[in-house]
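I have a structure here, written as structure tokens, and I will follow up with some questions on it.
Heads up, one of the protein chains got dropped from this complex, but the rest are sitting where they should.
Chain lettering (A and B) follows the sequence in which the chains are written, and residue indices restart at 1 in each chain.
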Amino acid sequence: MKAFDYVAPDHEAEALEMLAAEPGGSEILAGGTDLIGLMKQMIVTPDRVVNIMEIPTLKGVSADSQGVTIGAATTLDELLAAPELEQFPAVKQAIRGINSMQLQNQGTLGGELCQRPRCWYFRNGYGLLAQGGRLVAEGDNRYHAIFGNAGPAKFVHPSRLAPALVALGAQVRIAGPGEADETLLPLETFFRTPRHEGQREHVLAPNQLVTHIHLPAAEGKGNATYEVRHGEGPDYPLASAAAALRFNGSRVSEAQIVLGHVAPTPWYSLDAVNAIVGQEVNYDTARAAGEAAVAAATPLSGNEYKVQLARTAVQRAILLAAGLETGGF
Amino acid sequence: MKDPVPLPRPNAGFSRRAFLKGSGAAAAASAVAAGPGLVEAADETSKVVSGKAPTKIKLNVNGQTHDLEVETRTTLLDALRYQLDLTGAKPVSIDETSGACSVFVDDKLVSANTMFAVACKGKKIRTVESLGGKQPDAVPVAFVHHDAMQCGFCTPGFVVAVRAFLDKNPNANEQQIREGLNSNICRCGTYANVIQAALEVVKGGK
Partner (left out) sequence: MAEYSWPKYHAATVLGKDHDRIDGLEKATGAAKYSYDINRKGMLFAKLLGCPHAHCRIKAIDASGAEKMPGVRAVKTMKEPGNEIRWQGDAIVCVAADTEGAAAEALKKIKVEYEMLDVFVDDEDLAAAEKAGRAKPAGGNTQWEVEPDDDLDDEQADAEIDRLLKTAEVVVDGYYGINVITHMCLEPHGSTCEWNGSKLTAHLSTQNVSGTAGQFADPLGITADDVEVHCDFIGGGFGSKFAADTWGVMAAQISRETGRPVKLMLDRDQELKVAGARPSGYLKARVGADKDGVVTVWDSHHWGTSGPKGGGVSQTVIPYVFDPKNRRRKQTAIATDTGPDRAWRAPNHPQACAMTQTAYDDIAAKLGIDSYDVFLRNLPSVSPKKGAHSMADTYREQMEIGAKLIDWKAKWHPHGKGKAEGSIVTGLGMALHTWGGGGHSSTCLLKIHPDGGVETSLGSQDLGTGTRTAIAIVVAETFGLPVSAVKVNIGSSKYPVSGPSGGSTTIGGVSESNRRAAQDALRQLSEKVAKKLGVDAGSLVAKDGRIQVADNPDKSLSWKEACSLLGMAPLEVQGKFERGRGESPLSSSQVGGVQMAEVAVDRDTGVIKMKKFVAVQDMGLIVSPRTAESQIYGAVIMGIAYALFEERIMDPKTGAFLNCELADYKLPRLGDIGEIVVEMYEPKDEYERGVVGLGEPPVISPGAAISNAVCNALGVRVPVLPMIPKRVLDAIAKGGKA
């Protein structure tokens, strides 16, 4: 690991100041569950590490009539225990999917959203885009993207909470670069597909900080996350989907459906939404929404099977959001 | 893409004040508890720990305070193993995937290899060694009874994980044990024995 300067500010403004002092050379440390491994491999080599875990305003969950606000440094186990999040089973299911006490205890919400892709070309030092995407396209891409993969970025976004949060209409509060600067963005616009090696998987500038996530109240929206996992443990799903459904009588009146681990960003499926809105939810209508979700998929040389997984994940997320059985594991 | 969610306010003009008053109430509350949310940063030189030379820290481990000299890049795991010779927590993976380096920090189960020692100042650290000694904890004893070990390299991490899991779920049944103890890797294949050991601890009420 490269030697670095370390600082643990105790309030937001100080964190921004510390990040600004080493522009571009700083990394934000939260739970450390991803960053420290990357630093050991010297894939990430900051001159300065800014630990935000000593900042009290970044921690905790609160609710009011409009919704729930979560500090970015709140740990996943705290989210799991939070009664304010009972209305969002999609979020809790996604956290439970990270089947590791240690990861849940250490990992934070902000870190979960900002963790780096698991793409093995990136992790083996070939760069985020792995030689303009060529290595992935011609190599082993079994875990790579089946959507949004026409450009050089072919990795899948690693976040397991993002599909649920986007489906539930989350917003992200960003502080910086100046101490008085702050921005509130819909979470889906926070993620982006990098076009060159200099870009990250989100729009955060090097001297900005994710401070909070805001979730509007579910107000009776059924919601669920379904992950296709190879086995137990903390390993990433092969594909996932989150669904948030509002019903008018027995029919779906409004829907948000977001796929995970299929594209370089969480992947919102308007096709799936259109297929399920106006329908009663049953095995067949959910299946049809799954079909619609993957109709435009563009699998790579070795991940055609993920189309089937994505289809099934959408189907099962919809069934779960409607309180029905999935018929599978 | 779907239509953007209407924002509470146009994002450019969204003020921190409004955020704190509105949906950010809890954040504000905790900020008040900890002192003013926005104060001038302390003098930078006093707070930044240089990576160029070792720094002195105090670590509270197994109830005792130790004076250590670490680099900023020294992980908690390396500090425990190489400075305190507490080698029960093992280096197996570069990240959290093995669970072999599990320890308690402020009573929470964590992986010691993904924490920096400098970030553990003031925290209460407990290692597997605290479950040994003349009066060993019920978990390692049950591991021996059910032979829940072979080469044993993953075993201390597993013991700590089972302890943490049963502290939280003292009446866990077999299904819950199978669902809840998936953070630790064993290569020799002791899982079947670990399940039995955990069940024995539940039955013994310890």
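The rule is simple: a residue touches a chain if its C-beta (ideal position, glycine included) is under 8 Å from a C-beta of that chain, and two chains touch if they have at least 3 such contacts.
Quantities reported herein were computed from a predicted structural model and do not represent experimental measurements.
Set against the missing chain, the residues B:Lys58, B:Lys121 or B:His145 yield one that touches it, B:His145.
Within the full complex, the residue among B:Val48, B:Val61 or B:Leu86 touching the omitted chain is B:Leu86. Against the chain not shown here, subunit A presents residues 1-3, 37, 40, 42, 99, 118, 120-121, 123-126, 135, 138-140, 142, 228-233, 235, 238, 302-305, 308-309, 312, 325-329. In the full complex, subunit B makes contact with the omitted chain through residues 71, 73-74, 78, 81-82, 85-95, 97-98, 100, 127-129, 131-133, 136, 139-141, 143-145, 147-156, 159, 177-179, 181-182, 184-195.
Note that only the chains that are shown with their structure count from here on.
Listing the residues of subunit B that touch subunit A in their complex gives 1-2, 4-5, 7-9, 11-12, 14-16, 19, 22-31, 33-42, 44, 47-52, 71-73, 75, 94-97, 99, 102, 108-111, 113-116, 118-119, 161, 164-165, 179-180, 182-183, 185. By the touch criterion given at the top, residues 1-14, 17-18, 21, 29, 31-34, 36-37, 39-41, 47-49, 51, 53, 56-64, 66-69, 71, 77, 99-103, 105-106, 169, 171, 173, 179-180, 182-186, 188-189, 211-212, 214, 216, 232-235, 256, 268, 270, 273 of subunit A touch subunit B in their complex.
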